[in-house]
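Only one protein chain is missing from this complex, and each of the others stays in its spot.
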Amino acid sequence: MTPERLLPTLLLLAWLAPLASFVVSAIAGSLLSRRHGGQEGGAVDGAAARTIGHVATGAIGVSLVASVLALGAWIAAHPATDGHAPAATAYAGEWFGVLDVGPLHVGAAYYIDALTVVMAVVVTLVATCVHVYSFGYLAEETAAEGLEAVADDEAPTYYGNKLRRAGRLHRFYQHLSLFCFAMLGVVLAGNAVMTFAFWELVGASSYLLIGFYYERPKAAAAATKAMLFNRVGDVGMLVGLMALWGLAGTFDYERLFAMAPTWMASHYGLATLVGAGLFCGCIGKSAQVPLQGWLPDAMAGPTPVSALVHSATMVAAGVFLVGRIYPLLTVEVLVGIASVGAVTLLVGATLASVSHDLKRVLAYSTVSQLGYMMLSLGLGGWTAGLFHLVTHAGFKALLFLGAGSVIHAVGTNDLRAMGGLRRAMPATAGLMLVGALALMGAGVPVLGLGLSGFFSKDAIFEYAVAFARTNPSYAWLFWAPLIGAVLTAAYITRLGLLTFVGQARSEKAEHAHESPESMLVPMAVVAAMAIGAGWAVPGSRLSVPSLLAMSAPEATHHARTGSAWSGVTLPGVESAHEVDVRAAAGWAAIGATLVGVTSALLMHRGGRKCETPAGAPMRQFDEHWLPSVSRGCDAVARRLGAFVSGPLDRGAIDGGLAGAAGLLKSTGGGLRRIQTGSLRQYVFFLALGVVLVSAASLGVALRWING
Amino acid sequence: MIWHSVLFTLFAAIACGFAMAVVFTSNVVRMAFYLVISLSATSGLFFLAGADFVGAMQLMIYVGGTLVLLIFGVMLTAQQRFVQMRPSRSEVLLAGLLGAALLVLLASAAVGVPTWRGSGPKAAALDEPPLTATPIALGLLGFRVDGDPDDGQNRAGYLLPFEIISVHLLVVLVGAAYLARTRLTAGSLAQQPPGGFEQDAAEDRIAEVEAIAADSPGTEGPPT
């Protein structure tokens, strides 16, 4: 089969396998729980739940195999280049049509380029690891009701004792399958409508997964919060889609990219609106400032979910979308994206440095890393940003899975209650160390040796340096990631110190034990990804960045200058790859990392001190001030809503309608009098009508007859 | 002096005049009588136009059938003395104005088409006796014998409309009989005098006969 037929077929298989698993588990789950006599959501016995989990894992395994085969097919069709080759053409087409309304055609379309293939592999790989890992992590969820029921001490009950409920592992896998289907849909989507639909489906499955422990008020609130924050962004996305439709009259990516240069030239302002609107959706999904608040709270979900959904894949969907629609973005939008990314990475890194909650630190770290990706994309570093997305998926999934392992052992998220775990959990400690080193970008610049984060962070810094050189007035877009790198190294060092080094600070930490193999093996797999994702295949130049570079948009190949108001020039690939730029970027990155590690070691005295300087006020800022900003926005929105529903809707619109109805009623009442019921008057009106109509037509008719 | 025109004028005057008379009288019986005359005169107009069969049907069905029906209706509904039911003057005035307007319109339409102005009956056509009964009967059976068969204007027969109208007429008559039937209700039976009409009438007859017999001279009566 030719690649243009083979690739869509393989990816369709990868896409639909989780859907099949979702449908099967939904039907089987409801049938089983009904057989147990319970209401909806009743108990499913442990063996059945495990079987459903195996089905879901098998399905995502099928997806992984299909995606890897697709990657192989892509590589076979596109021999490795040094990254400067002209862009490889994408395979675009449609599996089946869904909707035809006027000029709008919507279908299950695909747009397959290197980005799609790489993303599909990343998503399915991490998802498979998480599926396997969850068997160990959520083992207690197979319990039946009764004495062995799951005891949830965070959920309040009426009597103040622990909530005891039946396990619901089957639901977890069901939601996970739905998420995988939706995420692959976003990755494969060939038109903006499909992207939007699956974008929302991803959000819905994220809602379900965050709220998995829905008895806990915190989890339920966090799920709602995530949903609402994403809605705010999606409003902007809808505006962008409308503007896009008005501008192009199509949603098909292939046609959009083909016509983008034309309307960039003719409708620059509207094109900017399109980009800004679509980026609003990415702000919400990728937790960028000011919509970053939902991601730390989303850690109320199970930790495997945090690893898959809220660090590796779903939150990266915003970055992915920016990468996908890159040809549609004007320079002004890109600079905006870079600025948002820079602010986000600083905010995220700062807040990650002070939190005492293990998962919250990692969540803010995710926010910060997403900021890096956005920054890179905004500065023209398309390949660098998406490369970082891939490497980040690996090491952040690893860190989260490691954190899950720690939490599973210690039973709490609080860093102050940990310490010294390296003795009890050597494997977890080692794997977490790999993840931490990858996150801070450890490597040796001269030799070009390092973990995956080293390469991707270097690539980002190259663009930051090149950009700061061409636009000296925007130099803060270089300093922000530099400071961010210091903070990154500091907070991840702090995390490692407080968790694994020093003495145990609680009884639980003393009695911690290593996690089962079903959890360690997936961690090892993602650890391999965290180590090697940046390396080239030995003996060839094939690597993730070279793969991605094949499909880099035309616009990234040369410098571009914004024409509306900024006057910014985005550097092209060549200027970012100059020797002195690369050297400066490499030394800056590794220097910042060393500074960060050293300062963290000093500040926390080798893990004996938990508090960061200015930690308390910062935590206050994180936990009280930022939410109160959200609450303030909420109050304003409520006022606005009250105004819209009160004077505007009920007063003007309803009143107008009621007035129109009243007018019609009184007119009808008047017309009622004509209805006299008198036969003779009806005859009279009939004849009158005949006279009027024939009088009107007779003249015309006679003129026609007489020529 | 064309006799055809003279006769037309005569019949037209009768038809129109008595139609007006129908409008202006308010006595139902007189209205029915005037209508008979107007319709008969119209059938005369039909004869003058060469439509002898239709004229005959007009006389037979309209004058002979429909009007008899109407007169039955008059008799059945006018049980008390004929009440004069007059409309208000304004209604009459409005209706008159409307009628005048319509007349002006229709007359101007009739006069306005040049080919409709009188070229008169063709002399040759007048010589031929109008024999339309057979062609019409054949037309109703689906065969057209009028017109030139070679001129390409093959006209359609009327077999299907004829069937439809026949069934229609049957349905209508059944329906009319159903609508007009007297409903036997408990009340209508209760109004009968005790013993029923039949018995009373029979007793009256017997008494009558006996009275005649008693009065008559002769000896055939029963011995007393």
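Lettered A and B in written order, each chain numbered from 1.
One rule holds for everything that comes next: a contact is a pair of C-beta atoms (placed from the backbone, for glycine too) under 8 Å apart; a residue touches a chain by one contact, two chains touch by 3 or more.
The criterion applied here is as follows: contacts and distances are computed from a predicted model.
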item: Listed names "Permease component of ABC transporter", "Cytochrome b", "NADH-quinone oxidoreductase subunit K" or "Succinate dehydrogenase", with the criterion being the UniProt name of the chain not displayed; value: "NADH-quinone oxidoreductase subunit K"
item: Touch list for chain B against the chain that is not drawn; value: 1-2, 4-6, 8-9, 12, 15-16, 19-20, 22-23, 26, 28, 31-32, 35, 38-39, 42, 45-46, 48-51, 53-54, 57-58, 61-62, 65-66, 69-70, 72-74, 76-78, 85-87, 91-92, 95-96, 98-99, 102-103, 106-107, 109-111, 113, 115-122, 125-126, 130, 132, 135-136, 139-140, 144, 146-147, 155, 158, 161, 165, 168-169, 172-173, 175-180
item: Where the missing chain touches chain A, by residue; value: 671-680, 683-684, 687
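We adopt the following convention: only the chains that are shown with their structure count from here on.
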item: Chain A and chain B: spacing of chain centres that average the CA atoms, whole Å; value: 89
item: Chain B - residues contacting chain A, complex; value: 87, 91, 94-95, 98-99, 101-102, 105, 108-109, 112-114
item: Complex interface listing, chain A residues touching chain B; value: 680, 684, 687-688, 690-691, 694-695, 698, 701-702, 705-706
